[in-house]
Each structure stands twice: as structure tokens, then as C-alpha cells.
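Here the complex is missing one protein chain, while the rest keep their positions.
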Amino acid sequence: MSESHAALAHQFDDPQQQAEAVTLGIWAFLITEVLFFGGLFTGYAGYRANYPQAFAEASHHLDILLGGINTMVLISSSLTMALAVHAAQSGKRQALVAFLLATIFLGVVFLGIKVIEYGHKFEDHLVPGRAFTFPGPHAQQVQLFFSFYFAMTGMHALHMIIGIAILSVLVVRAWRNRFSAAYYAPVEVTGVYWHFVDIVWIFLFPLLYLIGRH
Amino acid sequence: MQPEFALFPEKASTLAARVDALYYFLIAVSGFFATLIFLLVIYFAVKYRRRSATEQPQPIEGDLRLELLWTILPFGLAMIMFGWGANLYFSASRAPSDALNLYVVGKQWMWKIQHPEGRREINELHVPVGQPVKLTMTSEDVIHSFFIPAFRMKMDVVPGRYTTTWFEATKAGEYHLFCAEYCGTKHSQMIGRIVVMEPVQYEQWLKNGNGTASMLGEAPEVAGARLFQEQRCVTCHGADVGGVKLGPSLIGLFGKTVQLQSGESVTADEGYIRESILNPMAKLVAGYQPIMPTYQGQIDEEGLLQLIAYIRSPGKTAEPAGETRAEQ
Partner (left out) sequence: MSTAAIEAHDDFPTPTAPREHYLNVNYGVKSWLLTTDHKRIALLYLTSITLFFFLGGFFAVLIRLELMTPAGDLVQSETYNKLFTMHGLIMIFFFLIPSIPAVLGNFLVPMMIGARDLAFPRLNLLSWYIYVLGGLFTLCAAVFGGVDTGWTFYTPYSTTYANSNVMLTAVGVFITGFSSILTGLNFIVTIHTMRAPGLTWFRLPLFIWAHYATSLIMILGTPVLAITLVLVALERGLHIGIFDPALGGDPVLFQHLFWFYSHPAVYIMILPAMDVISELITCFSRKRVFGYSFIAFSSVAIAVLGFFVWGHHMFVSSQSVYAGLVFSILSFLVAIPSAIKVFNWTATLYKGSVSYETPMLYAFGFIGLFTIGGLTGLFLASLGLDVHVHGTYFVVAHFHYIMVGGAIMAYLGGVHFWWPKMTGRMYPEGWARLGALIIFIGFNLTFFPQFILGYLGMPRRYHMYPPEFQILNVLSSAGASILGLGYLIPMVYFLWSLRYGAVASANPWQAKGLEWQTPSPRPTGNFPETPIGTEEAYNYAPQEAEVV
């Protein structure tokens, strides 16, 4: 059987208190993330309301196919993450490692597709800054759209990278048998974080990619 | 201006006395409550000072009636203060319709003021007594703030948009003009004087300058008319081309309600005109094609103000193009 980590930290009175604290902790952290992305969403919403045509035009230059694929990839990774948590809960080490690896793989695929998309934008001179060019009267507002596009998807990608790093650490620990049915809080907490990152994308995708498309 | 030490600023506008009245009211209320608290604290601290090391007072949980009293009473006073202040603020934001229209452009680190008759000033503003003056202002670079303490008037000056404020001076004299929003190295030197004159002297000053550092240039609407030609605005906003209207007529436009393609309607004020020149697609007028080019980068803030002055000037004809078009 697996050797579980003793894992009751000294400040807690009992495992229930510890579990409660850890769960509340990750949710409180996610609320800070909501506010963090919220600032970006607010700025975006303001400008989109002011420049609807320019933003629609800019949005049409985003690759909806790649974006759609990425959405599916991320949703699948949430599935594998949930399965990983379930495996941890059941004390199944191999399944846990497999699902964590699957989640990492899907996350890397997502980032890879993002790199391709960013590459296309770079070639099309749609990256804000000195190299930005866009025909038509709306160039300035289109640049504004792309500033938000890169800021929002970039911030999201950063959170994905951090998530993948944490998942990698978890894979190593899972492989070394550190988790069991009695102790799997880190997996659960990471799962909550990963689902959150997925949900942010679920908001980002329609807001950025699907303006004015029917 | 007051070179001597004073505890209160001079009152030199119709608003000043009203603002001061609110100020005195707030001082009275605050003074009353602050004094009350100070006296109570001192009184209780002395009367109930510890007399023996072992004394232990009875616990008192609280008293709902007192809590209600000191919640409701401050709330009521606060609402009075709010209402009074809001009323003042509304007055300060709505200029009377007979106000003189002056334009102010702020930039690091000076104020440029344009009188409609053509006189321009730098860091000085001459105005007549007893005449409402409306300022339409913008910045060429960072955010500044146009502040005249003696008038109790202040309004930020923001790049990319117009802000407006107004005052009516009541007392001849010279008063401070300050920039009140930090704007860089010489923020504290972005100051000037407001010179309030009797109306007769003001008219004289407008014509002659009276030895001040102002300049008499063309009236902004004249400069605006010239720009209107130079920038070829007249091509689309002049006479129809073969019976087709390329651009909306600008006759009597100022202050009218305009129907936009999006279904909304807006009032054609200074901000609308400025935006339409710099970002024509933002508010496309219903029934017209999106063919107007942007003039961003081609016309500076002063030019924009001149065009606005031209468009709003009474008796302007939007058809100076009849003959001149043929020359283009």
C-alpha cells in the first residue's frame, strides 16, 4: 500500500481543520485572481463599448479555428485534472500520475498553439508597438484591441505556465508515492487552480475571438 | 493678489461666497462635534480616573437608543452637507447660455488662452467683471488642472478631450492662477494671473492689449475658416457633388441633436466636433458613408479649437465652396 505523508501541520488541531483551511485558502486566492483579471476585463469592456466597430474588425483577424481548438484542449485538460484528483482520492498512484501527465501534455499543447497564433500575429504586424501596422482608419483602436489581446492571453498563458510547473512537481511527488487517499490536498488544490485558469479562458475566448460573429 | 498673509482667500466670483458658506457650515458642525468629543473624553478621563489599583467598574454593554441617536443624527447632517455640496456642484458645472466662450490649452508648463475676438494670452487671463465666462479646455500633453482659488473654481485639463467650467467674476483685481494637478518638473511654475477688469477697460484691453504680454491675432473663427479651406473640409461638407451629399452639413450644427447610424443620438458640442475630426468612424452620422479621413496628427489642439469656433460662429455659411471648389 502507499505510504502516506503524516501531513498534519503543527498549527492545526486535526486533519479536518487543515483540510478546511487549505480549501478556504485556495478559494480566497482565486478571488484575488478574479479581481486581477477583472481589472483587465474592465479596461477591455470600456474600450470595446467605445470602439465597437474597430474591435469587431480586429477580432476578425484572430484565428477562430486555433482558438476553438485551444478551448477544446483546455476543457479536456480540466477533465483529465478532475480524473487525476479522483485517482488521488482513491489512492491509485498510477492513474494519478497518468492523468497529471495528460493534463500537463494538454497544457503544453495549448501553449504551443498559442505560440503559433502569436507567431502569426507577429508576421501580420499586429503586435502592438513600433512594428504595428494596420490599414484603414481604425488602426489606433485596433492596436488597442491587440494590446488587450496580448495582455489578457499573455497573463492567462503565464498562469498556465505556473500551473504546469506546479503539476510537474506534483507528478514527481505522486511518482514517489507521497499522496494517498488520506492525503491528497495538494492535488485537489492544484485542481481548483487549474479549473479556474480554464474558466478564465472560457471568458476570454468569446470576448476576444467571437465579437460580431454569428 | 494678496501679498500679505491671510487666513481666508479673497472672494472674487459669484460662486465663492456660496462655497465659503458651505465651508463655514462644515467648520461649525465639525467644530461642534470635535469639541464635544474632546470635552467628553477629557471629562470622562478625569472624572473616572483610576483611584485604587483594584477598582473594577461595572460592565456596560451598550445602549441601542444612543447607537441610533449617534447614527441617525450624523446621517442627517451628512445628507444636508451632501445636498448643499451637490447643489453647488451643479451650479458650477452648468454655464449660463450668455457666457463668453474662451478656450484654454494647457501644456507643460504654460497656459494658452484664446479670446474669441482674437486676443491670445499666455499664463494670464483677462476677464470682465459681472460677465459669465465659460472655459473650454484641453491639454496638449499630460493632465493639468486649471485652478483659480479666488473663484473657488478648478477643473482638470485632460489630453484627448475637452473639459469645461465657468465662472462670473465679481471683483476687479488680480488673482492667482495655479496648475493643480502634478504634471512634471515645473508643475509649481505653471502659474499665472487672472486679471478682472471693469467691462469698459476689458473692451479696451481686447483691442489694444494695454501693454500686457498678450497678442492680437485673428479671431479663432477666422483662423478656423482658413483651416476649413486648407484642410479641404469643404470638399465634402460644402455643396453637394452632383446632387449627392458627401458629408453632413455643418450649418447651425453646434448644439443640435445628431442622429447616428448606430441609432443613438448625441448633442453636437465641442467634444463631438473634435472627435469627429480626429476619429470620424466613432460617431458615424445616419445616412452617410464612412468615407471621412482622420485628421489625427495633422491638426493640433489649437487648430481644432479654431475649427470649432468657425463651425459654431453665427452667420457662418457652409457653402463658401461654391466658387472656390472649381479652383481646387
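As written, the chains take the letters A and B, and residue 1 is the first residue of each chain.
Keep this in mind: a contact is a pair of C-beta atoms (placed from the backbone, for glycine too) under 8 Å apart; a residue touches a chain by one contact, two chains touch by 3 or more.
Given the structure is predicted, the values throughout are model-derived calculations rather than measurements.
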| item | value |
| --- | --- |
| Touching the absent chain when the full complex is considered, from B:A86, B:M215 or B:I291 | B:A86 |
| Contacting the left-out chain in the complete assembly, out of B:V19, B:A95, B:A219 or B:I308 | B:V19 |
| Contact set of subunit B toward the excluded chain (per top definition) | 1-9, 18-19, 22-23, 26, 29-30, 33-34, 37-38, 40-41, 44-45, 48-51, 53, 55-63, 66-67, 70-71, 74-75, 78-79, 81-82, 84-93, 108, 141-143, 145, 147, 149-150, 152-156, 158-161, 163, 176, 178-189, 191, 279 |
| For subunit A, residues in touch with the removed chain | 9-13, 17, 20-21, 24-25, 28-29, 31-33, 35-40, 42-43, 46-47, 51, 128-130, 140-141, 143-144, 147-148, 151, 155 |
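Convention: only the chains that are shown with their structure count from here on.
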| item | value |
| --- | --- |
| Length of the line joining the C-alpha centres of subunit A and subunit B, rounded to whole Å | 46 |
| Of all residues in subunit B, those that touch subunit A in their complex | 279-282, 290, 293-294, 296 |
| Residue numbers on subunit A that touch subunit B, as the complex places them | 50-51, 53-54, 137-138, 140 |
